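Below you will find the structure I want to go over with you.
Only one protein chain is missing; all other protein chains are in place.
Take a look at chain A:
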Amino acid sequence: MPGKLKVKIVAGRHLPVMDRASDLTDAFVEVKFGNTTFKTDVYLKSLNPQWNSEWFKFEVDDEDLQDEPLQITVLDHDTYSANDAIGKVYIDIDPLLYSEAATVISGWFPIYDTIHGIRGEINVVVKVDLFNDLNRFRQSSCGVKFFCTTSIPKCYRAVIIHGFVEELVVNEDPEYQWIDRIRTPRASNEARQRLISLMSGELQRKIGLKVLEMRGNAVVGYLQCFDLEGESGLVVRAIGTACTLDKLSSPAAFLPACNSPSKEMKEIPFNEDPNPNTHSSGPSTPLKNQTYSFSPSKSYSRQSSSSDTDLSLTPKTAPYPQGPRIYLCPSSPSLSCGSLHLKKSCLLLSESSLTPHHSSLVSPVLRKSVSFSEELFLAASGMGSGSAGKEGGPFKALLRQQTQSALEQREFPFFTLTAFPPGFLVHVGGVVSARSVKLLDRIHNPDEPETRDAWWAEIRQEIKSHAKALGCHAVVGYSESTSICEEVCILSASGTAAVLNPRFLQDGTVEGCLEQRLEENLSTRCGFCHIPYDELNMPFPAHLTYCYNCRKQKVPDVLFTTIDLPTDATVIGKGCLIQARLCRLKKKAQAEANATAISNLLPFMEYEVHTQLMNKLKLKGMNALFGLRIQITVGENMLMGLASATGVYLAALPTPGGIQIAGKTPNDGSYEQHISHMQKKINDTIAKNKELYEINPPEISEEIIGSPIPEPRQRSRLLRSQSESSDEVTELDLSHGKKDAFVLEIDDTDAMEDVHSLLTDVPPPSGFYSCNTEIMPGINNWTSEIQMFTSVRVIRLSSLNLTNQALNKNFNDLCENLLKSLYFKLRSMIPCCLCHVNFTVSLPEDELIQVTVTAVAITFDKNQALQTTKTPVEKSLQRASTDNEELLQFPLELCSDSLPSHPFPPVKATSVDYSSFADRCSSWIELIKLKAQTIRRGSIKTTVTVEKASPVGDGNFRNRSAPPCANSTVGVVKMTPLSFIPGAKITKYLGIINMFFIRETTSLREEGGVSGFLHAFIAEVFAMVRAHVAALGGNAVVSYIMKQCVFMENPNKNQAQCLINVSGDAVVFVRESDLEVVSSQQPTTNCQSSCTEGEVTT
């Protein structure tokens, strides 16, 4: 009996009238936990009952404490008939289970009913007494902290970053059980809510166990998702990054424990570890060893838990002889893996030449960005051997093999983090992604979710091999997603291949860090942009140049990543949101045929999405993408692709070339004219964009630098190669000629449309910026005014003669209009930036497209913004008006002959995997693997940025924030998808918020139609999130995300149903301006944190 849960029901208010006769309600409350139920007295005839109950005490297992939610049901007492339920409150008591977080949950909770929505509020107090000893404690994984935040949470520092943890739990979906036919919708919804709550609790506990096995004490970047597989069940899966975190306790550390790069960061002695971000140790390979050696198995770790202390100490001193084994040396990554790659790329080459249909299918342009890498080879062979598939049999074998090799290597060196301590990332290779189409069938044994596990293992394996191909040993910014339609499911995973600093793999001791720091300063400032792979044996054709920053290492000309822009990267100008949108019609089909059709379409979609991204990036005059997220959604009769990323101009990367349009039918005069007209438009747009985003890269004077850099502005290739000849490698030289122009050939209407669509993207109105990363590159003087919002749109396509073009246009318009609406709505916040813009597409029905956007608008101070763009680099170099030249001069003629070798490195690896149904339809022969790989590195130099960052003008935000919340009876709770709150310090994390709601109506019209229904529901969800945070004692939710918003309607029956799943981290923040005042309170916090340290770390 390791825990006693105590609950007190205080009062209710604003209850609905349940008795029409008296216009009053006789309410009482049932409090249920596990199988125990308590009841309060009936409080007669009141809409504002005061129960003031005794303390209801539940003596429970800590396992139950983790799994079960506390369920509070408010009912109306009825003497003659059954009591009517008013509504329920589910309270996740997990935050009470670790000592640093909340100590009590107390406050007003909205009483929620799945049919009627919120019906009044109830005041509840919840406490937990844990009277178990530490060891016992750990076995149930109570005490492991969870964070949604995908960076090291502010006010913590990472002692060790252990690495990837994942788990999934499956069950039958109550909605599809036989009993659902005879029970009410309410009962069914509640069963579902409760089940999912239980499953997430269980999942979290299981992940917690894994973390404890790894000797960690926290999960960062925790992402939990539901797959509603319909008939075949309900899957709850989660991934995260296990870490050992230390609470920052010194007051000094508090100041900089911060949000955005701030001034203090520099001033604090490094060993204080002021910025939690600075610290973390890179896990990857050595860690794996560590894991292995310490906790070979679950049982072992359980038994040995009493000796945890010793074990967790060991890592600090234990040497990792194997550490540097894999491409860990930042300076010579290519050496270690060179031979390996050589082989593979040979294979690649042959492979691609063997598949002629491949190149034929994509027209000349295709050739440019498609490359087949060894992964194709891998997948093909894998499939051939095992025909993998649902049974998972062959896969087990594969897994076993892995396990063996795991002795030497980490199984999945993945990190769900997107922001890292400086120096952690050595090189970034590019985006790696993998997709796989699977057929769902009933999960027969929920306790052994092997199939789903195997599916994911397979995908992860693929990702890992992609990363390897890029010369990287780790994947950062890793995420997984699914799209389900009927019985077909697309599993996707993506991340950014990276080389991590071996030093961070060790315990983050002070000396190590210091040393590292020094080294960083001396040599590798722009290191993350430098290629990790061997330039002679590139996994894909890329165009390399010397880094524009250090001039020593090679960099690619474009870099795509899924991570946030490193805080110390040197960026010129501002960034912007770049989206690629795509629809493809597909025939309706069943089962295998359907899966085959989808699989056949996927590579083309991947390719096109990629091309679009590349074109748009060029059009913006930028050279790198961050936060890239590609979502492929499957529907009955179409596939949708939506990629969002934030484009920036990295100073270390070369200036992007322009876009060149070429016509296929040169004889037609008017056509020519048309082409040249388009060309002009494109050039104008690029020029305009450069101005808009303040992209004025310094002119690089060849005399100064010794000119290793290809000059895109120079028309003549000869000239260029001359100038470069001194120190450039020859084969690289060859590719230079192809680099400046990205050629779009207009040979049919499709291509024409592509060009048009390029030009239809309207830039945001002045005063607005948008990005999908945490912070907008180039802006750092945020004020404290933030507005988080969710916007949902559903359009119905006219079913008449749908073509791909019409579909694309509709989809494009939908997204553009949505953005326009957002800009309009938020115009009062100008100057402002939409950050973390997160688009989700779903296809709920045949002709419906649903787009959901969640983002936060943050105002910034215009005056200060201007200064920040200057970088030291810029200063040291002469400024010249390069723009004109660049824009006007495209090597027009070069393009045609340069086609075969692509000027642009394809970006990002994708693969389509047919293995799941391969055994049935044997269509896998057609496997096409498209993969573009990306490379990206940015040069970084943060000094200036850092300086400008902190002045976040106290003055400004004071004015703005003053008026609100003066006399409010309801405390203001901020919500933001970001991991920080501008102008404020997060002082405490109270626990994870992970909530799932279902809302259903049978009176859709009366509730204002679908819009009214969903609007109210989302507002209610926000309200419930805020109420829970407030009850935990918090005043904000950070890293908020709406993971799911499944909306179904049946207007004919006047019905609709919606499921929403949200999560985030509840926190306490203090305004920077109030910090002095608060400092007196800090001792308390410190106390707590030291307690925690005692428990967990020592």
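The criterion applied here is as follows: contacts are C-beta pairs under 8 Å (C-beta built on N, C-alpha and C of every residue); 3 or more make two chains touch, one makes a residue touch a chain; residues count from 1.
As a working rule, contacts and distances are computed from a predicted model.
Colleague: Name the omitted chain as UniProt records it, choosing among "Glucosidase 2 subunit beta", "FGF1 intracellular binding protein", "Small ribosomal subunit protein uS10 domain-containing protein" or "Dynein axonemal assembly factor 4".
Modeller: Hidden chain, UniProt protein name: "FGF1 intracellular binding protein".
Colleague: Based on the whole complex, identify which of A:Cys142, A:Ala434 or A:Val794 touches the chain you can't see.
Modeller: A:Val794
Colleague: Of the residues A:Leu44, A:Ile179 or A:Val970, which one touches the chain left out of the display?
Modeller: Result: among the candidates, A:Val970 touches the missing chain.
Colleague: Looking at the full complex, which residue from A:Ile1018, A:Val1038 or A:Ala1066 touches the chain that isn't shown here?
Modeller: Of the listed residues, the one touching the omitted chain is A:Ile1018.
Colleague: So that we can see where the missing chain sits, which residues of chain A does it touch?
Modeller: 13-14, 108, 110, 118, 121, 765, 787-798, 810, 813-814, 817, 820-827, 848, 850, 963-970, 972-975, 1008, 1010-1012, 1014-1016, 1018-1020, 1022-1023, 1026-1027, 1047
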